[in-house]
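Below is one structure, written out as structure tokens; comments come after it.
All protein chains of the complex are present and in place, except for one that has been dropped.
Then we have subunit A:
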Amino acid sequence: MPGPKTLYDKIWDAHVVHEDADGTCLLYIDRHLVHEVTSPQAFEGLRMTGRKVRAPEKTIAVPDHNVPTTPGRDKHIDNEESRIQVEALDKNARDFGINYYPVSDIRQGIVHIVGPEQGWTLPGMTVVCGDSHTATHGAFGALAHGIGTSEVEHVLATQTLIQKKSKNMKVEITGHLRPGVTAKDITLSVIGATGTAGGTGYVIEYCGQAIRDLSMEGRMTVCNMAIEGGARAGLIAPDEKTFDYVKGRPHAPKGAQWEAALTWWKTLFTDEGAHFDKVVTIRGEDIAPVVTWGTSPEDVLPITGAVPAPEDFHGGKVEAAKRSLDYMGLTPGQKLTDIAIDTVFIGSCTNGRIEDLRAAAAILKGKKIAVKRAMVVPGSGLVRAQAEEEGLAQIFIDAGFEWRLAGCSMCLAMNPDQLSPGERCAATSNRNFEGRQGRGGRTHLMSPAMAAAAAITGHLTDVREFM
């Protein structure tokens, strides 16, 4: 009799096409998401070898990384290299017959928001994309991770991936979150506790009461940043909330197939007594609203804290902290709430969904921004439309925010939305690396509500003051 299995074990086992003696597996891929930046060389490879896309019906493409978020982009993109990449994706999608959402389509958006929104992402699936934040889809109990361009080509040609199994890691968030604490604070706090390499070699399953209590959107925020913790993927077992979210979406199963799917999905949980190679437990009550101070996502502190000194660390981290403080223009001992902000960015695949916009708008309602610029970039055209319908767009605009079209925008600044050198940004995205949001730009990561609070006061702010 097979022993108890983790959720990861179950999904893995259901997708093994072939296993070599040394444990190298050929894993079947149910969904392949594609965007314009990491795919051109893969399609070029197919053309050069005369290969086809094996399962175009399981392949979904959308341009998101370098599209501008201002009107007129469906007619013309100024930056020539960006335009060539987007045009290449248009052509590749057409030539190879894959599902496609061009910028002119209201369903266009960030690939990790479009997949779940359209019902492409379902529990128990394997999902890959040439993008590290594919981890987002793990919120559905799907095994989802980023791959490189050579692997994109491999999946296009074979619908499989050569993989070795990772180890199992459990991250349990017990109890309840305190007011003002969100999914973003959970995921940042986990990285703060385990470090950016803490999950290397593992697939993380997030569990515990505080995770159960999250909405699907919050769960996506948590899994999204599994990669910042170094993990191959993050997973959350599907439950009634998952099934409710999926039901009725354009590509979700219907009728008898829905019933069959549901029967299988309900078996997707970690069995009692299954083995985890590493376990991290955090009390939900201990998590505070947090921000990052440095240039690594592990540089996390409660907003009530102060900028650390390099001597607070050891090993290679001492040098790294020195460099971070210098880059970020911060002094040890400075209170985090004294750090003045120039720009606020609300969006990205971490926090660009409707609930994120609602959370920010709730803080902003009737207030004005005290920063130089602030922008909201909805994660998809549909999120944007819904926010307009709910009156959120007007709240942002009245507060002084720019209301943009969907895309990755200032999360990585491959498009015209960028920070200038020294400009300091409160961002709801997932990476605070040097230059990530523009050369010399300084990024503090936080939740949408915290970013909204910073927009109103002009400095990093404890959102609980507004509650």
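Throughout what follows, a contact is a pair of C-beta atoms (placed from the backbone, for glycine too) under 8 Å apart; a residue touches a chain by one contact, two chains touch by 3 or more; residues count from 1.
We take it that contacts and distances are computed from a predicted model.
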item: Hidden subunit of the complex - UniProt protein name among "SUF system NifU family Fe-S cluster assembly protein", "Pyruvate dehydrogenase E1 component subunit alpha", "3-isopropylmalate dehydratase small subunit" or "Cytochrome bd-I ubiquinol oxidase subunit 2 apoprotein"; value: "3-isopropylmalate dehydratase small subunit"
item: Hidden partner chain, touching residue among A:Thr70, A:Thr174 or A:Thr200; value: A:Thr200
item: Touch with the omitted chain, as defined above, among A:Ala61, A:Cys223, A:Leu301 or A:Leu412; value: A:Leu412
item: Residue among A:Gly148, A:Gly248, A:Pro332 or A:Gly391 touching the omitted chain; value: A:Gly148
item: Those residues of subunit A which, in the complete complex, touch the missing chain; value: 14, 17-18, 20, 22, 24, 26, 28, 30, 37-38, 40-41, 44, 49, 51, 54, 58, 65-66, 79, 81-82, 84-85, 88, 122, 124-125, 130-132, 145-151, 153-154, 157-160, 162, 164, 196-197, 200-201, 230, 232, 253, 257-258, 260-261, 264, 296, 315-317, 319-320, 323, 412-414, 421, 431, 433-436, 439
